[in-house]
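All protein chains but one are shown in place.
Coming up: chain A.
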Amino acid sequence: MIKKLLLVLLCAAGVSAHAALDPAQVRQLAAEDSADKVAAIRQLTQTADPDAVRVLQAMADDALYVARDKALIISGEQAFDAATGAAVDMPAEPEAVTVNNRLRGELANALAALKLFDADAAVRRASAQALQASADAGMAPLLARALERETDAGIKALLVVAHAQATLGDADPAVRLAAVKALADTASPAVKSMLLPLTDKAGEADDKVRYAAIEAVKAIDGRLAVAENLGRVFSGLSLGSILLLAALGLAITYGVMGVINMAHGELLMVGAYATYGVQSLFRAYAPGLIDWYLPAAIPVAFFTAAAVGVVMERTVIRWLYGRTLETLLATWGISLVLIQAARVAFGAQNVEVANPGWMSGGIEVMPNLLLPWNRIIIVGFAMFVLFLVWVLMNRTRLGMFVRAVTQNRPMAGCVGVHTARIDTMAFALGAGIAGLGGVALSQISNVGPDMGQGYIVDSFMVVVVGGVGQLAGAVWAALGLGIFSKLLEGWAGAVIAKITVLVAIIVFIQKRPQGIFALKGRFVE
């Protein structure tokens, strides 16, 4: 909407300000052949006319049309002559000018180049930023001019890099040498790509330039490797936090209470579907607030999953305490019931849970290290849930009772703890935490009736490796497994990594059956 308004304003400004662009040139933007379009874009860029910005921006926004052999800009219900900016009648069947990747790249460059002379420093900075990895030889004179005029030191530094890229193919070896030296301080893979041909005798005849290029590539490679390893650690951390979210609930139900809960994965699924439900409600009743459905889904998912947990505990599990095998079978049956229930209620197909706007995109830490927001937020959320569990278990009466019952049931009963109710509460807590895990999973993987099946093995893995009965163990195991498998995946691929991790776990459990940390739980006796 704002873009459209801006477009209209720009158009209006274009009319009042000064003479129009050459209509033939503008018409050529809508030529059949891409090569002709590219030529037209370049010509318009060379005019450095502010009107060209308007036309090219319209083209990049897919607002450029052709009708009656004239290029038009159509925004909403209004049509403007592209060359003059004057409003014209809406034609009957305007033909859209298709923009492909090649043109899109060309347009981005052209717009950035034109905006280098903007009065606003922020605009200039943004366009210099955009040219960091894509400046081509044709832009060299323009960039040189911009460099001369620029007063801001930060933008100047960016422009030097862009200018160096544009002059890499210069005929004069001295200019090339200067360009290569200027580029040696960057850390971008695109710049490395540009320099690589210069490290070869076929691509660069001058020895000095070639050696400088080899040095520069080496320096960039070093920086890229740092970024790459940081990226690996981060993705490990991200996988670890997902494993932790999936396993924390189980760490309570299995770890602390000793219930082998095969329906744990389905509790995650319940949480994810609760998120979907909240999203649907927001879509139906508060479409304006749709970006904030996720915070609202957190308590809903917790209590829905906890309610399912209470029902499970009251109806089935409480009759089976101490009978591990029966619990295993019964909870597996419950898991099948829950999967089918979800199929009946929501259909067998995956449901769509969208990332809110503030969770897409990421922050660029280094030119080739971009940390996606959704993963950062999930790492943060995992820490929040961990903190919540820690507070509940160690700082509340309920937590104290749970620990007391776990350590010595008869004694706890003797001092007046209602042990049966504590069992229900503890199981509900574990189920609720699993529901929170489901909220996180809904943001990164598909939400469907059998999504839980994929996490049950991983969850048990984390709890067993960490040491049954110990929350800290689960944390270390989740992060360790996450980082370990991501590092392996980088070298050996996803399938081999998974196998290696499982083998490593088998060996580990053989050597240390009690896990990383061991604490006496109820079932140890």
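We take it that contacts are C-beta pairs under 8 Å (C-beta built on N, C-alpha and C of every residue); 3 or more make two chains touch, one makes a residue touch a chain; residues count from 1.
As a convention for this text, contacts and distances are computed from a predicted model.
**Q** Would you mind picking the UniProt name of the chain not drawn here, from "Urea ABC transporter substrate-binding protein", "Acyl carrier protein", "Acetyl-CoA C-acetyltransferase" or "Heme exporter protein B"?
**A** Per the UniProt record, that chain is "Urea ABC transporter substrate-binding protein".
**Q** Out of A:D152, A:D207 or A:E364, which is the one that touches the chain we can't see?
**A** Only one of A:D152, A:D207 or A:E364 touches the chain omitted from view, namely A:E364.
**Q** Which listed residue (A:F117, A:Y211, A:W373 or A:W390) would be found touching the missing chain in the intact complex?
**A** For the chain that is not drawn, the touching residue is A:W373.
**Q** Of the residues listed, A:R68, A:R104, A:R323 or A:R395, which one is in contact with the missing chain?
**A** Missing-chain contact among the listed residues: A:R104.
**Q** Looking at A:T84, A:T424 or A:S445, which residue reaches the missing chain?
**A** If we include the chain that is not displayed, A:S445 is the one touching it.
**Q** Give me the chain A residues in contact with the hidden chain, please.
**A** 34-35, 62, 96, 98-102, 104-105, 108, 133-134, 189-190, 192-193, 196-197, 224, 228, 231-232, 235, 238-239, 343, 347-352, 354-355, 360-362, 364, 368, 370, 372-375, 444-446, 448-450, 454, 486, 489-490, 493-495
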